[in-house]
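Remarks on the structure that follows.
One protein chain is absent from this view; the other protein chains keep their places.
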Amino acid sequence: MIDQTTGPSPIVSLGVRAATPLALVIAVFVFFAGHNRPGGGFAAGLLIGAVLVLRSIAGFPLPFRAIPLLATGTIIACTVALAPMLWGNVFLDQVVVEQTLPLLGKVKSGSALVFDIGVTLIVSGLIVAVLDGFRADHLATPPPDLANEKTNAENSS
Amino acid sequence: MITSIAIALFVVSSLCAMIRVIRGPGLADRVIALDVALVALMGAIATKAASTGSTTYLPIVAVVAIVGFTATVVMTRFLEQGSSS
Amino acid sequence: MNAIIALAIVGPLAASGIGLLVRERHHLRDAITLMGLSATALAAIALLIDVQRNGTTVVRVGGWDPELGIVLVADQFAALILVVATLTILVVDIFAIGQRGTASTGDQTVVGPMLLVLTAGVSLAILTGDLFTLFVAFELILVSSYVLLTHQGRAAQLRSGMTYVVINLLASTLFLLGLAYVYAATRTVNIALLAERIPELDDGVRLGIGLWFLVVFGTKAAMFPLFSWLPDSYPTAPTTVTAVFAGLLTKIGVYVMIRFHTLTGMDDLGPVILVAAGLTMLVGVAGALAQNDVKRILSFHVVSQIGYMLMGLGLFSVAGVAGAVLFLVHQIPVKTVMFLVGGLIEDDQGNSSLDKVGGLAARRPIIAVLFAIPALSLAGIPPFSGFVAKLSLIDAGINAGSVAIVVVALVASMFTLLSMSKIWLGVFWREPTPPSEPASSKASKRTMNGATMAAVAGTLAVVALAGPLWNMSEEIARDLLDGQTYIDEVLGTDRGGVASP
Partner (left out) sequence: MLWSLLVVHLLGVAVVSMVGARLARWSFLVAALPMAFSATVAAIALVDQTTTRAEFTWVGPLDLTIALRLDAFSSFIALLVSGIGVLVCVYAAGYFSASAQGLGRFAATLLGFSAAMLGLVLADTVWTMFLSWELTSITSFLLVGHQRTDPVARTAARRALVITAGGGLVLLGGFVVLNDAAPGRYLSDLEPVTGTGATVAAILILIAAATKSAQVPFHIWLPGAMKAPTPVSAYLHSATMVKAGVVLVAVASPALAQTSVWTPLGVTFGTASMVWGAIGALRHLDAKLILAWGTVSQLGLMIVLLSFGSGKAVFAAISILFAHAIFKAALFMIVGEIDIRTGTRDIRELSGLYRSMPLAYGVALVSSLSMAGVPPMLGFPAKEAAVEAALGLSGGERTVALVAIIGGSVLTVAYTARFILTVFHGGNGTPTAVAPRRWLMAAPAAFLGACTLFGFAFLGNITDWVRPAAVTINNKAEVYSLIRWPGLTDAFLISAGIVAAGAALGWAISRRATDTAPRTIGADTVDMSIDGSITIARHIAARVQHGSLPGYVLTMVAVAALATIPFIGAIDFDMITGADNAAQMVLAIFVAASAVASTQVRTRLGAALVLGSVGFAIAGLFVTSGAPDLVLTQLLVETVIVVGFVLGLGRLTTTFPRHGALWQTTRIGVSLMAAAAVAVGLTASARGPVPASNVERLSDEAVSEGGGKNVVNVILTDIRALDTLGEIVVLVVVAVGVLALLRRRPEVVLSPDEPSRLPEPTDNLTGADR
């Protein structure tokens, strides 16, 4: 039985710390893999989200606020949608650029990839919002005195 | 052949675990069973990938591993708190 | 034109993103919202002018062939409804900005961005030529309206929000299933291709699809017996939100129903639609008569009036569909104004119950006038917009020989007038009741009155422009019922590889 007042055990904490970079690397991989293989922005976003859920449960504070993440994602996606029109193309037209990146090798990246960044930001933003909204930190550090809280609520209502 | 048997076994174990998910009886049983089912599924996919050399499903294994782990931790946490209050 | 169509859809989305970023800075956020909505409205107007001049514009999003990708179609019908819808939202937003100075509570930071998302959803629903994109548009509308409905966090709002969201999510599920049926049967979700392929299907499948989408769109449109979510949820929402909802949401349901069921040649569903239309009128107006609160009465009228548009559609004649289109154009501003007036009453009195409010005609004659015009319009009293719309429907009904539905429509009109007189007798006559404390500031009252007046002016504009609007409606109806025009416009007349096998 874990002591409720101190939060999760150091083992969980350590495990989460170790898993974080690993998961993030996988997320990046999945993100870029998406073009030719299963994956993509949505999966990457969910992976990042999963990491955040884990960290949140282990008692780490959330690293971002949800709304800026969501807003940025929206703006990026909309910009990608509108940008082709600057060149006189139909909106949401695809622009493909081929380039060689370290580690990943030759990557054909297009505006779709930028669009996918927006997707990733929004999906992880959603998870941050859910964690924030549901006060998931309570799962990590339960309120000091549940009974006390209840009487307070009753008094105030 | 071997691959097929291995995959079949994984599927069977996965199904067995799923039955436990359905039947319960406790919440903890279901949580553990779901985890087992996921691991079995990952095993099946990995075996398939190893035998065919196709990497298509590999990202799935990685993702499922991380996410499945997360889910299990969350639920454990929930169970813990449910029992304390 | 491609740029303008993109602006009408992606513009408000981008603005909502920016609005969210600066949500804590009230003036900036309001300015962005206002700009986003104005830009959309201007885009809509430009689109309408262009469509009038140069005919339908079709945008193949991302340059993909209609068989694979999404097309956006700005034909007359779409452009017309888009103009009315975006202008309405713009007016309501101005009202909402005025209301900010009042005692209304809740998290105002998200209202603007959500309104923008709603606008984008409405634009998308109107402009899309693709059934799946329509689903996406419905989702956009649904989630943003759910947030708008509940953002004040009152218990009653949460409860009615639950009804709203559950029923509408169920409708979305049914929509998805419908997409599955349609795709299985025709291998496409492009509306123009559907217009070509659905009539060729086996009758059972065709009618099944038609009925299924009648249920889906009927739920959105609050058709009998699928309307119950509406009167439960609308009255609890904040005024501005209800005004947009009442003006737009159900009408979008009707819009897509008119589009889908005419283009795919569902004429033989006419009797079913007519029966539903009659019941919608009667049950809606009965509900209105039973209520004792302005907003609740008005909410039931939203339902009742849907019946008239369904009647026009159900006749499946050029005159009938044209009447339905005209009715749609008239209903959007009228319904919005009515709820805005409900908001003015609430602002003055603190509530809108017929038992607790009285004597407003003497104390706030402006509100009385602002109420009277749309109320008479709703009841179909000339010279207001409702009269022209109703007359066209009744004319169409008689020409089609559907006397029963005409009689029902007239009876429902009678009861509409009766329930309007109920509001009038309750709220505007009787002994004056004291205004609520604290009263809103002068400036905010001015803004709210101004916005309402602008909306009333909009309904009067429908009266003044009734002639051109009718001509347009008739043309729209002819094209919809014919179908081939739309198919040719979207797919092009020379379609080598695209033609269905």
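Order of writing sets the labels: A, B and C. Residues in every chain begin at 1.
Here, a contact is a pair of C-beta atoms (placed from the backbone, for glycine too) under 8 Å apart; a residue touches a chain by one contact, two chains touch by 3 or more.
Remember, it's a predicted structure, so these values are computed and weren't measured experimentally.
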item: Displayed chains contacting the withheld chain; value: A, B, C
item: Hidden partner chain, touching residue among C:Thr40, C:Thr56, C:Gln99 or C:Thr219; value: C:Thr219
item: Residue of C:Ala221, C:Val357 or C:Ile394 in touch with the missing chain, whole complex considered; value: C:Ile394
item: Residues in chain B touching the chain absent from view; value: 11, 15, 18, 21-24, 27, 30-31, 34, 37-38, 41, 45, 56-57, 59-60, 63-64, 67-68, 70-71, 74-75, 78, 81-82
item: Contacts of chain C with the absent chain, listed as residue ranges; value: 9-10, 13, 16-17, 20, 61-62, 64-65, 67-70, 105, 107, 110, 113-114, 117, 120-121, 124, 132-133, 136-137, 139-140, 143-144, 146-147, 150-156, 158-160, 162-163, 166-167, 170-171, 174, 177, 180-182, 184-188, 197, 202-209, 211-212, 214-215, 219, 225-226, 228-229, 231-232, 283, 285-291, 300, 359, 361-362, 365, 376, 379-383, 387-388, 391-392, 394-395, 398-399, 406-407, 410, 413-415, 417-418, 421, 425, 428-431, 466-467, 470-471, 474, 500-501
item: Chain A residues that touch the omitted chain in the full complex; value: 34-43, 46-47, 49-50, 53, 66-67, 70-71, 73-74, 77-78, 81, 92, 94, 96, 108, 110, 112-113, 115-116, 118-119, 122-123, 125-136, 138-139, 153, 157
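In this section, only the chains that are shown with their structure count from here on.
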item: Gap in Å, rounded to a whole number, between the CA centres of chain C and chain A; value: 36
item: Gap in Å, rounded to a whole number, between the CA centres of chain C and chain B; value: 48
item: Multi-chain contact residues (two or more partners), chain A; value: none
item: Multi-partner residues of chain B (at least 2 other chains); value: none
item: Residues of chain B touching chain A in the complex; value: 55-57, 59-60, 62-63, 66-67, 69-70, 73-74, 77-78, 80-81, 84-85
item: For the chain A and chain B complex, residues of the former touching the latter; value: 2, 4, 8, 12, 19, 22-23, 26, 29-30, 33, 37-39, 43, 46-47, 50-51, 53-54, 57, 139-140, 142, 146
item: In the complex with chain A, residue positions of chain C that touch it; value: 2-3, 5-6, 10, 13-14, 16-18, 20-21, 23, 59-63
